[in-house]
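Working notes, beginning with the structure itself.
Complex shown without one protein chain; remaining protein chains in place.
The first chain written gets the first letter, and so on, giving A, B and C; residue counts start at 1 in each chain.
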Amino acid sequence: MTHSRSIFVALCFALLALFPLVSGSYGVDFVTKIMVFAIFALSLELLVGATGLICFGQAAFFGIGAYAAVLLSSDTDASSIAWLLPTCVAAAAGYALLVGALSLRTKGVYFIMVTLAFAQMAYYVVHDTPLGGGTDGIYLTLKPVLGSWIDLDKGNSLYGFTLACLLLVFGFLAVLNGSRFGRALAGIRVNEQRMRATGFSTYPYKLAAFTLSGGIAGLAGFLFAVKDGFVNPEMMSWHLSGAVLIMIILGGLGHLRGALIGAFAFALLQELFKSEAIFGSFAKHWHLGLGLSIIASVVLLPRGLVGLPEQIRSRLLGAKQPGGTGL
Amino acid sequence: MKSILFRTTLIAAAAALLSTAAFAQTGAKLKVGLMLPYTGTYASLGNAIENGFKLYLTEQGGKIGGREIEFVKVDDESDPSKATDNVNKLVKRDNVDVLIGTVHSGVAMAMAKVAKESGTILIVPNAGADAVTGAMCAPNIFRSSFSNWQPGYAMGEVMAKKGIKKVATITWKYAAGDETVRGFKEAFEKGGGTVVKELNLPFPNVEFQALLTDIAATKPDAVFTFFAGGGAVKFVKDYAAAGLKKSIPLYGSGFLTDGTLDAQGADADGLFTALHYADGLDTPKDKSFRLAYAKAYKLQPDVYAVQGYDAAQILGIGLKAVNGDVSKKAEFAKAVEAAKIDSPRGAFSLSKAHNPVQDIYLRQVTGKENKLVGVASKALTDPARGCKM
Amino acid sequence: MSTGEVLLCGQNITRRWGGLVALNQVNVELTRGSVHAVIGTNGAGKSTLINILSGEFPPSEGTVELLGRDVTAWQQPKRARAGLGRSYQRNTIYPSFSVFENCRLAAQATHQKPWAWWQSAQNCELSCGIAESVVARSGLTDLRELSAGLLSHGQKRQLEIAMCLATRPQVLLLDEPLAGMGAEETERMLAMLAELKNEHAILLVEHDMDAVFRIADRVTVMVNGSVIACDSPEAIRSNPLVQMAYLGDHA
Partner (left out) sequence: MDISTFLIQCLNALQYGLLLFLVASGLTLIFGIMGVINLAHGSFYMMGAYMAYALAPIVAATFGGGFFATLLVGVVLAVIMGYVLEWAFFSFLYEREHLQQVLMTYGLILVFEELRSLLVGDEVHGVEVPPFLAGTLPLGEMMTYPIYRLFISGVCLLLALGMYLVFTRTRLGMMIRAGSANREMVQSLGIDIKFLYRVVFAAGMAIAVLAGMVAAPVSSVYPGMGDTVLIICFVVVVIGGIGSIRGALLAALLIGLVDTFGKVLLPQAAGVLVYVMMALILLWKPDGLFKAA
């Protein structure tokens, strides 16, 4: 990552680390939610941005991670994060492996629709059968702990834990994108035929990326379930798969920073248009403001929010030489 | 020069002191958090509840229980996955004193959980999920509407008394549908009837033809159903279009025809439904309420407006008992439990689990109105299964 | 390294698309140290032959042997790892990557090590070393950091050859490498092919007759999916069948 970009990311994480000191408990909860969605967006960025696989069923893995967290926790004693978190991630990754193994036989828009089909199947299993506790969802009575020094029931420690997870996932994906595996994924996105001609069996690579992405989405689901202490079938609906896809496109595809910026921008835009203070009674029609700003971002920012500084720089300094590997 | 300086600071200090005193004396405004659906399929229900609530406020001269009200509104979009954050916005950021909401059962469940933990007073103006005054019951959670079990049970009694033997049920496969049908089945089978077939389809699917044909094939004596909103409009029209209306009488919970009659037109004529409100109750309270509502909002009130109005009444009763001090939770609850709420639907009181003990009326659709026919069951109390309060 | 060793041979390869017979009982042999040119009109089946030899899709009948092993059932990546590199008629490169990164990623194919996620690909000496040498060999050193998409057409063709070489192949299947090249670029490409000839077995599909007859050791002529002649360049030039079917009346 070039110098200016890593400074920007370091600055973001520093601000996030300091935020709880200045904000009240609602602000901590709110930013925790955005960070959970940032992890969820990063999982999709690995698929869409890095490998070029547009998955429209990511909410299924998110939901499985969340439901696993609640179904595996007992009502009498708090379960330990040490085993609960890996199990939830493994459950989501397991379903991702199954879905990936089958859906990677298709290409392009057909792949998009097959992933949607598998996600809708998971949604209806949870929505219609007693397994998922029906449409009213289930409660998580005791939130998981880690020994004596992490208790996820307290807002600030959950905030810290989520920030740590976000940092770890971001760092892991940044390193991964630079590794041989990451470069192979980038090659598959740009020209899969050339990759096969040089000797890369692309199917196992895509399947590994799909499973890894499912696992990270499961982590985000785990955190969301622990934050709310309540899971509901709507967490696996296609609306959430669509929303997270919108986040990474809004932020800018092909950049990890894009997923981060997109998650925050999408949430803050909603808050802006919903706030009574600014829009008064018109706040009821917040969809209009959000929709218009999304359309404006497509018109004005072809490469998403992450491309904004470069666009401004190129407009001021004349066309800059595009090159190098985007990260 | 110094003295002038001294004098001005003295006056400033006094003024500051006075204002805070005045401030304390009349009491700060009571913060009421309205968490209702302002967008999506239930938007019109959200508006009706808010109108009903505010009507009571204006009737009391802008104060409830001696306190002025400051509203903080949040759109819950009937989306359970966003419910916890929306409630936290009201409870933690705006630290509201009272929570009013909502329509969708899934969202109400999330609200109940947060209210139970934070202790904030929650009055549910619609969501009928049995658990809200069942497994999730709490001293600070009240409901001004109904439990899904109630209308179902009442209609079960009515149909059993009418001597109907074989009934088929049809509804969406989600909480409201399942619980209503369960209530119906309990009463109907106790009255000697048998449910020959239970049909359901995924929510919000509205393709009924296949199941209507299945009903025709099983030839039950009657059909009991639960649908609401757009689904209710379509089901009643499809049922009539399929010619079943003449041969197999259709009974339902009140939501099948409440707020949807002009959309359903003639297809809804003659349908029997059971609900805790009806048109043409002509009790003095109902007449004055309908007049005031029509004058204030230029449209006829429906059951949702009544439930919003009664939520405000419950709040008023509780606040009067604790003369505006919301922190006295126990007295608030005791007062409300003991009170008799003079509602347009008819006076009712709250059960131990804080769900209305109310008459469920039998109504028939005549001339675009759910005309009162009689009382389906008198002072029906929800069994509040799983409530340990 | 004895010349004349058969590295790749296809025996009575047939390919049918429904009713259409694209290839009919074609035999071809590639020996180390020789350039085997395949010429023929458009639609003669040249590209189909290359696609079958490289494993893009399987033949309807017939077998393909690579370095003595029957690879008919092998997918393309497995054949590539076994030492078979190919270039395409429409250049398939990574336009958004730099020229050096194109070659480095191709070189990485021979030792992929995907599990080593913590090691950065940029400081993997093996692939960077190979990339440096192939970039130099194809004369693209000064364009090293440029995005491949910005190269001229000729430079892109050279980059594609460089990427083939980066996988250390023993057999090279080149699909019209000279197409659209200027005179000076053609000369440089022919020089490279002459130099490559010693260590590799090369199959060259080409329309540029002068180049073919200058560089090729054997020439196969195909018409409508079948081979009508396979001989030395001189014999092909004077073969009446070929003249009538392909070169028209002038010789």
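The rule is simple: a contact is a pair of C-beta atoms (placed from the backbone, for glycine too) under 8 Å apart; a residue touches a chain by one contact, two chains touch by 3 or more.
The structure presented is a predicted model; accordingly, all values stated were derived computationally and were not measured.
Contacts of the undisplayed chain with visible chains (whole complex): A, B.
Although one chain is not drawn, the whole complex shows that of B:Val72, B:Ala135, B:Val195 or B:Leu244 it is B:Leu244 that touches it.
Screening A:Thr2, A:Ser80 or A:Thr129 against the full complex identifies A:Thr129 as the residue touching the chain left out. Touch with the chain omitted from the figure is made, among A:Val109, A:Ala164 or A:Ile312, by A:Val109. Only one of the listed residues, B:Val72, B:Ala135, B:Val206 or B:Val357, touches the absent chain: B:Val206. Panel shows chain A; residues 48, 54, 102-103, 105-107, 109-110, 113-114, 116-118, 120-121, 124-125, 127-129, 238, 242, 245-246, 249-250, 253, 285, 287-288, 290-295, 297-299, 302 of it touch the chain omitted from the view. Interface with the hidden chain, as seen from chain B, comprises residues 39-41, 43-44, 47, 173, 199-202, 204-207, 209-214, 216-217, 219, 229-230, 233-234, 237-238, 241-244, 247-248, 259-260, 262-265.
FYI, only the chains that are shown with their structure count from here on.
Taken as a graph of touching chains, this assembly is arranged as a line, each chain contacting the next along an open chain of partners.
Across A-C and A-B, it is A-C that has more C-beta pairs touching. Computed centre separation for the pair chain A/chain C is 43 angstrom, with centres defined by C-alpha atoms.
Residue positions of chain A touching 2 or more other chains: none.
Looking at chain B, one finds that none of its residues touch two or more other chains. Interface residues of chain A facing chain B in the complex, by the touch rule stated above, are 24-27, 29-30, 33, 124, 127-128, 134-137, 139, 227-230, 232, 234-235, 239-240, 274, 276, 283-287.
Within the complex formed with chain A, the residues of chain C that make contact are 54, 75-78, 80-81, 85-86, 88, 92-98, 101, 104-106, 108-110, 112-122, 124, 127, 145-147, 163, 166-167. Considering their complex, residues 172, 175-176, 178-184, 186-187, 190-191, 193-202, 205, 208, 322-326 of chain A touch chain C.
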